[in-house]
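All protein chains of the complex are present and in place, except for one that has been dropped.
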Amino acid sequence: MEWAWLAPALNFAAFGLIVLGGRRLPGQGAFLAILAIAGAFGVFWYALADFLGRGTGTYAFSVTWFKAGNVDVPWGMVLDPLALVMLGLVSFIALVIQVYSLGYMAGEERFGWYFAVHALFAGAMLAVVLADNLLLLYVAWELVGLGSYLLIGFWYERRSAAEAAKKAFVTTRLGDVGLLIGILLLFKLTGTFQLSGVFAQARELSTGVLTAATLLIFLGAMGKSAQFPLHVWLPDAMEGPTPVSALIHAATMVAAGVYLVARAFPLFELAPATLVVVALVGLVTAGIGATLALVMTDLKRVLAYSTVSNLGLMMLALGAGSIAAAIFHLVAHAFSKALLFLGAGSVMHGAERTDVREMGGLRLRMPLTAFSFAVGALSLAGFPPLSGFFSKDEVLLAVLGKGGVVFPAILVVLLGIVFLSALYLARALLLTFWGELKEENRHAHEAAGVMAVPMALLAVGAAAVGFLALRVGSLSPGFGAFLEGEGHAFRINPALTLASVAAALGGFALGYAVYQRHLFSPQRLAQRYSFLHRLLVNKYYVDHAYQWGIDRVVLAFSRGVALFDRLVVNDGGVNGTADTVRVSGLRLRYLQSGLVYNYALGIVVGVVAVALFWWLVIPRVL
Amino acid sequence: MTPSLFLFYAASALTLGGGMGVVATRNVVYAALSLLASLMGVAGIYLVLFAEFLALVQVLIYGGAIVIVVLFALMLTRLRELGGPMEHRQWPLALVGALGLFAVLAAAIARTGVPQGLERMGPPVAKVGASLFSQWAVPFEAASVLLLVALIGAIVLARPGGRD
Partner (left out) sequence: MITLAHLQVLSAALFCVGLYGVLARRNAVLILLAIELMLNAVNINLIGFAAFVDHEQFVGQVLAIFVITVAAAEVGLALAVLLRLYRSRASVRVDDLNMLKW
């Protein structure tokens, strides 16, 4: 168990090695990254075995990193069921995707750098997951953001990619500020960064303060997990290479926010107001994501908004009080979405297209890709017995279980979202792989082995992970119980399950009707409801709102500051001082008349002045 | 008004009057002669103060030597172009400065209490002479060397020749 720190450490080491000497190694050092992540995966199995042997619980170990004043900042890990699950998920998906990248990024000039940043990212993400104190978590959190920035902007020669990377970084920064303030607030109140310490003292803090702190922490989660209104960076992040989208923006980094809330849940539990906020934000995000995914024409963007929607679902589950449901959905979504992205990547590699309107019938040329994509899509739509079905069900159950007035209303909206999800997934699937194979796409080819195997693995995962939810005798206690203890094992509510399956089927059927059978024309619908259509196509004008804010507020303010800087600091302070010296020198030099009698007069006047000063002023002052 | 007081005032008037003549007149020769008058006045003061030897020295050296030299110098530097003003443009300020200094000095004098009274005493000439050759012998010799040096220097400097 104590070896768990190897997981992040190996990856950081790989990053360092590749950066320093990658060029000289075969394959630019990519294999180092893969070795490191495989090592992390191995650590996971070792830890899992250890866990199952000793029984679930929390294992922690820490070492003092530095002392500042009388504050002791440790570097330590905590390994509890939550961390273990995340460890396994992150290492497995990262491993699979790095292997896939060997094929996808082949021929890329900065091949080695790509893998180096992958290793950096993996190390940072694992550090976030294993961290036992808030400061370490924050540092790793920022490193994750850095990795994301570097990878989104990997092809920085493209203007749009550089802009997207900047947008991602800046938007998540907004959230990170909240997180930092929240951490500092907690530190000030409890005197420690250690999670265990903070939780222990949390009961004594006032609800108001806790609400504030948790809201701030949630702000950080909102940034990384693309919750409304900080979701705008995720679709643009598709400028990065597709495996990057699969790893970072589907399965791991965006999950960091969900993980953060889960990790800090003891605090959130004590601040019910925050939980309501979390749930509502999650719901809104889920709705926005689902509606926008319907109108996007770029395949990756459809998947991006789908991610946004599902992240909203996870937050909603957390708001409803169930860590198990949220994390389970996180896992199922990770497998399914990564699979979908890899499929999209395969399409881009094979057919060199990204616009769904230019695709169709690709299953004839890339059957494996089509099949995997279908598995992912169906899973995410919630078809049994795939994993997405189980996880969505648990989310619905959690919401139902909350009772009260708000949550049942949410449930209705949720079912609507399930319907929409099935619809847009069907759209994506059918438009891309079914229908007529266009002339220009005849050359499309299937993915190579190194890309196909990871997809297959993920497909198996997407299909099978769902069953982890259930108890299997004495072998596995079931996911819920594993995470939260006996009382939280998964249950099934037949009515709800029926409703969700019906919604999924309905959505899928509608999709089939519209996009395969062409029973309705989406174009005519768009024309009839043009206002709605425009609203969606412009992404609810959120980006426009941001731009307005930046232009009117931020830039105006910075213009003011620039003016101040130019006038006061530069002209006044810097140039002014120099000019004053120069001008006074110009004036004062006339004192040097060269005529001795002037100087003599000066002496006399000086003597008189000193005498007067001595006799008249000094006695008064002293 | 004792005789000595009267003599003192007379000598002071001559001294100060001559002094003002030095600094005010337009004619340079008049200025030199005013200086002579002033210095004679000073000699008178010395007499009142029982410094007969010094009065003698004063008359001899100043009147007999220095003023003569100055007159020679004035002749040699006869200035044709001296039609202009005799004072600088800063003379008002100079006046103010000088008056100010006088005020300061007068105030200082007023504040200091010093013993009064002039004793009738014997001629101090012998005493002065004695101390000049015993206690002040070294400065005395140094002064002679100084004079020698000044003499030689003056000759060197005033030599006619090309070097400037």
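Note that the chains take the letters A and B in the order they are written out, and that residue 1 is the start of every chain.
The criterion applied here is as follows: contacts are C-beta pairs under 8 Å (C-beta built on N, C-alpha and C of every residue); 3 or more make two chains touch, one makes a residue touch a chain.
From a predicted model like this one, the values you see are computed outputs, not experimental measurements.
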Requested in this report: Identify the residues of subunit B touching the omitted chain, counting contacts across the whole complex.
Outcome: 2, 4-5, 8, 12, 15-16, 19-20, 22-23, 28, 31-32, 35, 38-39, 42, 45-46, 48-51, 53-54, 57-58, 61-62, 65-66, 69-70, 73-74, 76-77, 79, 81-82, 84-88, 90-91, 93-95, 97-99, 101-102, 105-106, 109-110, 114-119, 121, 124, 127-128, 131-132, 135-136, 139, 143, 146-147, 149-151, 153-155, 157-158, 164
Query raised in the report: Which subunit A residues touch the hidden chain?
Result: 589-590, 592-597, 600-601, 604
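Note that only the chains that are shown with their structure count from here on.
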Report summary line: When centres are defined as mean Cα positions, the distance from subunit A to subunit B in whole Å is 99
Query - Residue ranges of subunit B in contact with subunit A within the complex - result: 88, 90, 93-94, 97-98, 100-101, 103-104, 107-108
Query raised in the report: Residues of subunit A touching subunit B in their complex?
Result: 597-598, 601, 604-605, 607-608, 611-612, 615
